[in-house]
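Presenting chain A:
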Amino acid sequence: MENAPILVVMAPFIGAYLIPLLGLWWERYCYWVAAAATGLSVLFSLTLVGSVLAQGTIYYTVGGWEPPWGIELVVDPLSAFMCLVVSLVSLLAGAYSRSYIKKELPEGKATSYYTMMLLLTGGLLGVSVTGDLFNLFVMTEIFSVAAYALVPMMGRKGSFLASYRYLILASIGTSLLLLGTGYLYMVTGTLNMADLAARLPVAYAYHPWVVLAALAFFLVAFGVKSALFPLHAWLPDVYTVAPAPVAVLSTLVTKVGAYSLIRVLFSVFGMPLITGAIPVAPALSWMAAAAILAGSVVALQQSDIMRMLAYSSVAHIGYVMLGIGLAVQLGLTGGILHILSHALAKGCLFLCAGAVMYRAGIRRIDDFRGLGYRMPLTMAAFTLAAASIAGIPPTVGFMSKFYLALGAMETGSWVLVAVIVAGSLLTALVYLRVILLMYFGAREGPQLKEEPPLGMLVPIVTLALACAVLGIFVRVPLSLVGPGVRVLLGM
Partner candidate 1 sequence: MSDLVIPGNVPYFISVALLLIGLYAMVARRNLIKKIMGLNILSTSVFLFLIAVADKRGGAPPITVPGVDLYVNPLPHTLVLTGIVVALALTSFALVLVIKIYQEHGTLDADRLMKL
Partner candidate 2 sequence: MGIAEFLLMSLLVVLAVAAVFMRDLLAATVVFMVYSLLMAIVFTQLKAPDVALTEAAVGAGVTTLLFVIAIAKTDRREEDV
C-alpha cells in the first residue's frame, strides 16, 4: 500500500468524475458510488495512519520526479490525523445525506450534490497530504469551489447571496495565497515545502520584506478559510442556509484552513520567523482570544439554532488558533486535538439540528421546548456533543481545552488561561439554554416519539459516542497528535 497517499485523494476524485456520468441514466446508484469512494478514502487513511505510526513520515513523489522538481506528498502523523478526521466525518455526513436530501433537496439535485461532496472531500484530503505549496493552492481551490456550490443546494431564500459573499471573500484569500506563493518562489526558487523551509532563512536575510509580506498574505488567506475572528463574515450566513450535512463539511473546511496555517507557519516559515522579529504567533493567539469571547457572546444572542451553532464555531476556531499561536508543545497539542473534538461535536450538533428541521421543521431555539421527549435519542446525542463542546470532563472537548490551558500556563500568559475558562463557561451557557428548553420547557400538545430515520440517527449517535469515548481513551488520538506536534516543532 505504498500508493496510499495518492489513492486517498484520487478515490473521491474518480468517484466524482463517475457520478455525473452515472447520474445521466442511473441516478439511484450515485449514492453508492459516493459511499464507496468515501469509504475507500477512509480505508486508505487508516492505511496511512498505520504506516505513519510504524515507520514515521511517508514521502511520495507523484510522477516519479524527485522533489523539488516534481510534486511531493508528505504524510506525517498530523497529515494522517487530518486525513482520518476528514474522511470519517465526510463518510458520516454522506451517510446522513441519503435520507436528508430526499426530503430537503429539490428534485434532481442529488447527482450534483454527491459530486460536490466527493470533490470537497477530495480537495480537503489533497490539502492534508500535500507537500507542495502550489499544490496546496490548487487543492484549496477545488474544495473552495465545491463548498461555494454546496451552500445554495437547498435553494433557501438568500442562499445564493450567502454563497456569493463567501465566494468573493474567500477568493480574495485564495488570490493572496497564490501571490504569497509567488513571493516565496521569487526569493527561493522552489515550491516544495521542505525545500522552502531549508532555503527561507537565507532568503529572509536578503529579502526580509518579501518573506514577511508573503507571511501576511498566508495569514489573511487561511484566516478567511478558517473564519478567524475579523475575517469570519461569510460563516454565519453560509451555515444558516446550507443543508445540515454541508454545514458539517464546512466545519471541516475551516479545520483544514487551520491545518494549512499550521503547515505554512511551522513547516515552511519555521519557529524563528514566526516568534522572532515580527511576533506573528503571539498576535495570532490574541486574535484567537478575541474570537473566543466575541463568538460566544454573539452566539448567546441568537434565536436561530444554525446561526447559534455558526457563531459558536467562530469561537471554537478561536481555540484551535489559540493553540497554534501559543506555539509550544502542550498548546499545539491542545489546538490540534481541538480540531478533532470540535469536528466531532459540532458535526454531531449540526446533524442533530438538521434532524430536528427534518422531522419537526423547527429552527428557532424557542421552539425546542419539550423536544427532548419527542426525539429522545437525537437530543441525548445533542446533549452529549454540547457537553463536549463546553468542555465537561469525560469528553474529548475537555481534554483539548485542558491541554490548551496547560499550554497557556506554560507560556505564562494568565490572561489567555482566563479567556479559555471564560470561553468554556460562555459556551456552556449557550448550550445550557437549549438543553434546558429541550428537557424542562413546558410541553404542550400530543407527545409523539419521532426520531429521524435510521440512516440519519446512526451518524448522529456515532459522532456523539465518539466525543465521549475518545475523551476517555484520549491516548488514541494523542498517539497521532503527539508525534505530529513533535515533528512540527522539530523535536
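Regarding selection, all candidates are chains of the complex that A comes from, given by their letters.
FYI, a contact is a pair of C-beta atoms (placed from the backbone, for glycine too) under 8 Å apart; a residue touches a chain by one contact, two chains touch by 3 or more; residues count from 1.
A quick note: this is a predicted structure, and the numbers were derived from the prediction, not measured.
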Of the candidates 1 or 2, report the single one touching chain A in this complex.
1
For chain A, which residues count as touching candidate 1 in their complex?
134, 138, 141, 145, 148-149, 152, 157-158, 160-161, 163-164, 167-168, 171-172, 174-175, 178-179, 181-182, 185-186, 191
